[in-house]
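Note that one protein chain of the assembly has been removed; the remaining protein chains are unaltered in position.
Should a chain be cited, it is by its letter among A and B, assigned in written order, with residues numbered from 1 in that chain.
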Amino acid sequence: MPATTTGDVAALLLGGAEATSRPVALSPPVRREGAVPALALEDFSPIGSGAPAVSLSIAPGEALTLLAIDGNGADLLGAAVAGSRSARGGLRVAGRSIRPGSCLAFRAAGGAFIPADRRAEGLVAGLSLAENLFLRRPPGRFTIDRAALATSAADRLRRFGVRASGPDAPARELSGGNQQKLLLARELEPLPKLLVAIHPTRGLDIASSGDVRARLLDAARSGAGVLVVTADPEEAQELGAPVRVVYRGALSPPLPASTSLAELGRFMAGLAA
Amino acid sequence: MTGFVEIALLLSAPLLLAATGELVLERAGSIQIGLEGTMLVGAYVAFAVGRGGSSPEASLAAAAVAGLLAGLLFALFAVARRADPILVGTVWNLLALGATAFAYRLAAGETGSVLEVRTLPRGLFGIPDAVAASFLAPVVLHLWLARTRAGLRLTAAGENPEALRSLGLSVVAVRSGAAAASGVLGALGGAMLILTVSPTFVEGVTAGRGFLALALVVFARWKPLALLPAALLLGSVTALQYRLQAGGFGLPYAFFLALPGLVALAALALASTRGGAPKALGSTAP
Partner (left out) sequence: MKARTVLGVAIGTLAAAALLVLLAGASPADAFAALLRGAFGSKAAVGETAARSTGLVLTAVAAVVAFRAGVLNIGLEGQFLAGAAAAAAVGPLFPDLPIAARAAVVFAAPLAGALQAAPAVWLAEKRQVPPVLSTILLNLVAVAGVTWLVRGPLRDPAGDYPQSRALSDAVLLSPLVPGARATAAVLAALGLAATAAFLLARTPLGLALRAVGEAPRAARAAGLPDVRLRSGAFLASGALAGLAGGLEVLALTGRLYDPFSAGVGYSGIAAALLGGMTPLGGAASGFLFAALGAGSSALQRDAGVPSALASIVPALAVLGLLLARGGRTAESSR
């Protein structure tokens, strides 16, 4: 494509938003050199996407943003890492080699996952909030300790700011923002080795979005590896983590979060060489 | 025409009619697993009307009317009221089995005597004309689906009901129409069984043919023309039972009873199904 149009395209993509440069609000996460990577991909590609194989690594305590216009395979890549899509290639979570395409193995290695479609793939709408929080390991040995379930659920709902009538309310009654907070409450406790979050703030109001982003960065600061997939360049800036833009399945080199929206836009449109 | 080929054709026709009807409904996005019940109702009505002294042709027509009502009833529950079609179908089978048995007992009393009805006369091809016409049903459906505006709408109801609705058309109306058509064809299939090969009624006379027809639709990948060879295959396999009753092979008779089900299962396993299914199959109408 002729170089003369690149600026126009980027401006078009971003709706002229490049003028507003946002401060990187949060301090960069602590990076622990020499630790076993929270995530290591080697020649990894989702099956059926036709995307080139990618390699990348995220250290514990580090966050990485995958930024892409929808349809470029960033969300497929994220879902494949979490085992919810089949893939081929090398996948290691916290040092453990995992067969791609298995949510079970991903979880066993210490992975956590916030899927793009929280209604279909995140929450079980008909179960209560408490049951959703403790799907895998409800309190109690052979039978569920209902009292313990209710108190620890109520405690967690409060700490994660989920607004609901109580732990026994069905999950389907929550608003989008509260559903996402509920998912975070489930996925971030106990702290995972790696968190994969796809479009974590899509469809949420501004307050909820800020809250969700802060939780993700908190997780990284506490030592988890965090992989965020987003289509929103401003969100990439606000997260303050290194950004890799995905275009037709291929990764850009790591860009600092302070990269201008115009520059990010050029990468997203595949116009940066 | 040799006996075996004739029996095979006579047994293929009910399967083919019922499967064609089911295919119409499934292409529209709903599913009636109570097809066995509808066939049973058609068989009973044909029997009862035939016993009343009417001609086989009139019995066939009466069965079609009963099938229409059965189809509309299904539409009321599973389309208009949006109840789960699988559950409606399961219960419909139970109801049809009970109701036909009840009605038969009332009509026949406690006597153990076999009550027969007149069968359809042979026509142009050595088989009854209605049976011969059955083999045209998938062809007509194929042309109708591909060539007419109504056919396209029906397909849209099964593939993308939201789009149909955004055009201002009622998905409920399209699916209800399909349910009515499938009811008529299913009941005709059941009636044809009575009016050709087994001119008497016993409880559960359809012997699982409605279930086989369901499998046929999947096996044919929801393509009408593919129903023809599939139905002929299962019809022939079923005909082996009749052949055997006349004395013949050393294999146990029950093996041939099980064979249609086994063949259908094997076909499903090999076909590895979802490919070709309407995208909104079994969905609730928007």
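Everything that follows uses one rule, which is that contacts are C-beta pairs under 8 Å (C-beta built on N, C-alpha and C of every residue); 3 or more make two chains touch, one makes a residue touch a chain.
Everything numeric in this text was worked out from a predicted model, so none of it was measured.
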{"item": "Contact partner of the left-out chain, one of A:Leu39, A:Leu123, A:Leu174 or A:Leu204", "value": "A:Leu123"}
{"item": "Chain not shown: contacting residue from A:Ala53, A:Cys103 or A:Ala150", "value": "A:Cys103"}
{"item": "Residue among A:Ser45, A:Thr65 or A:Ser84 that touches the chain left out of view", "value": "A:Ser84"}
{"item": "Residues belonging to subunit B that touch the chain removed from view", "value": "33, 76-77, 81-84, 86-88, 90-95, 97-99, 101-102, 105-106, 208, 211-212, 214-215, 218, 252-255, 257-258, 260-262, 264-265, 268-269, 272-274, 284"}
{"item": "Subunit A, residues in touch with the chain not shown (by the definition above)", "value": "82, 84, 103-104, 106-108, 113, 115, 120-127, 131, 134-138, 140, 142-144, 146, 170, 186"}
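The criterion applied here is as follows: only the chains that are shown with their structure count from here on.
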{"item": "For subunit A paired with subunit B, centre-to-centre distance based on mean C-alpha positions, whole Å", "value": "50"}
